[in-house]
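Shown here: the complex without one of its protein chains, the others still in place.
Up next is chain A:
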Amino acid sequence: MEMPKPDKKVLSRKARVVARLQEVLPHSAVIHDERETRAYECDALTAYKCPPMVAVLPQDTNEVAAVLRICHEEGVPVVPRGSGTSLAGGALPTADCVILGVARMNGVIETDYENRLIRVQTGRTNLSVTGAVEEDGFFYAPDPSSQLACAIAGNIAMNSGGAHCLKYGVTTNNLMGVTMVMMDGEVVEVGGGHLDAGGLDLLGLICGSEGQLGVVTEATLRILPKPEGARPVLMGFDDNEVAGACVSDIIKAGVLPVAIEFMDRPCIEATEAFAKAGYPMCEALLIVEVEGSEAEIDHQLSLIMEIARRHNPVELRESKSAEESAAIWLGRKSAFGAMGQINDYMCLDGTIPVSSLPMVLRRIGEMSEEFGLKVGNVFHAGDGNMHPLILFDANKPGDLELCEAFGAEILKLCVEAGGCLTGEHGVGIEKRDLMHVQYAPADLEAQMAVKDVFDPGWLLNPAKVFPLDASEGRRAPALAAE
C-alpha cells in the first residue's frame, strides 16, 4: 500500500503554518511536537502509520473555518478525523498534512422531540447521541460496532451502518442536515429540520464522501421512539445454503426483523472457545431479532420459527427473557475478540446479493486453503453485508501481504457476485486500489468530478478513495502550483 510522497515545500513551511494556526486556535489545540503528533499516526487500520505534520483540535465551526482557510492559503493537505476508529484507514495522515480532529466538538445543540430530531456537534460519539435522548424514550438508530468510541463526523464520512440497519437504515437514511465547512473556509448549510432537499440532494452526496468534500461540524439527526421491547431467536443449520434459504424465506414472509446475523463454523468454534455462549456446533448459525410489545414479539418469533422448522434446523432457541437474549448475543458480540485471541486478523466488509451467499462462502473456503490462512465469517445476512475475518501473524514476514492479497481476492469475488467492495466501513486507503474492480474509468471520473467541484485543489483527504493513478493528475497540480 502506497501513499504519495510528502511535499517538501509544505514540510519546509511547518513553522509558519504552526504560527498561523496558533493565531486562530489556543496553543493547546495546535499539536506540532513530534512526540505528540504520534498520537494521530493511525486509525483502527493499525498496519499503516505516519505521524502528521500538525494536528489541530478546534472547538467550533468558526475555528474549523479559520483552520481550513489557513491550510487552503498555504496549500497544506488536511485529513479530517473523527475518533480514529476507521477500519479502512480513512483518517491515516500523510507526513505533510494537518490532522483536523473534531474530538473537542462534542456538544448537543438542540433536542427536539416534537420533530424527532437532535442537532449535535459532530465530534460527539455515536452512543452518546442516544445517551442524550434515551431517558425520554428515544434513540439514534445507526449502531456501528465501535459506537462507544466512534464520532458522528466519522459516521457521516463513511455512511456507517450497524447490526440494526436492516430495519432502520444506515447513516444517510437518518441524517437530515449538516453544517459543513468547505476547504476554502466557507460555511454551507445543507438540509435541516425538514425532509428531502429542494434542489439536488447534496446531503446524500456529502454522506459517505470520506471527508473529501468538506468538514461536517454540526449535524441534524433523526431520532426514533424506542421500541417496547426486542428479543432474538437463535437457529443452527448443518448447511450454509439452507441457512441462506431460511434468511430469504423470513424476508419474503413479511416479517421485518431488526437484525439477521450469520456466523459460519470457523467463527462459531472460535467464539465458543472464547466466550462459551453455548452455541451449537454446526455449519451456520443465525440470530434473528424482532421488536415490539411482548405479544407482538411472540407472534413474529413464532412465524420465524415456523419458517426455520421447514429448513430442518439442528438448533432452535427462542429467547424468553433479557438474560436469554444476552446469552444469545454474547457469542456474536464477542466474535471479533474471539478471532483476535487466535491471531491477528483483518476484517473485510464486502456486500453480496443474499442469493449468492452459499457460492461466496464455498469460494472463500477454497481460497482459505489456497492461501493457507484461516478465515471466519460474520455476516449481516439480511442485507448481504459480509465481514470475513482473515487470521494472520503480524510478526511473520510476508503474512500481512499474503492476508491483504487474500482479502483483495474475496472483495473481487463479492463484486463478481453482483455485490460491492465495502458495505459500511468505507474505501479509505484499504480498498482504494481495488476501485477499478468495481468501477470503470468513466464511473470514477464522475465521482472525482464531484470532488473537483467541492475541493478544486484536492487538499481534503486527497490520497483516499480513488486509486492513486486515477487521481494523480488532480492531486499533482495542487502541489505543482506551490
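Here, a contact is a pair of C-beta atoms (placed from the backbone, for glycine too) under 8 Å apart; a residue touches a chain by one contact, two chains touch by 3 or more; residues count from 1.
Rule of thumb we're sticking to: contacts and distances are computed from a predicted model.
Looking at the choices "ABC transporter permease", "Cytochrome c biogenesis protein ResB", "Dihydroorotate dehydrogenase" or "Glycolate oxidase FAD binding subunit", the name in the UniProt record of the chain not drawn here is "Glycolate oxidase FAD binding subunit".
Although one chain is not drawn, the whole complex shows that of A:83, A:146, A:422 or A:461 it is A:422 that touches it. Of the listed residues A:116, A:333, A:374 or A:412, the one in contact with the hidden chain in the full complex is A:116.
The chain not shown here is touched by just one of A:106, A:248 or A:343, and that residue is A:248.
Among A:80, A:123, A:208 or A:462, only A:208 touches the chain that is left out of the view. Residues of chain A in touch with the missing chain: 112-116, 137-138, 158-159, 161, 165-166, 169-170, 172-173, 182, 186-190, 192-205, 207-209, 225-228, 247-249, 251-254, 256, 292-293, 295-296, 299-300, 351-355, 380, 383-385, 418-427, 431, 435, 438-440, 442-447, 449-454, 465-466.
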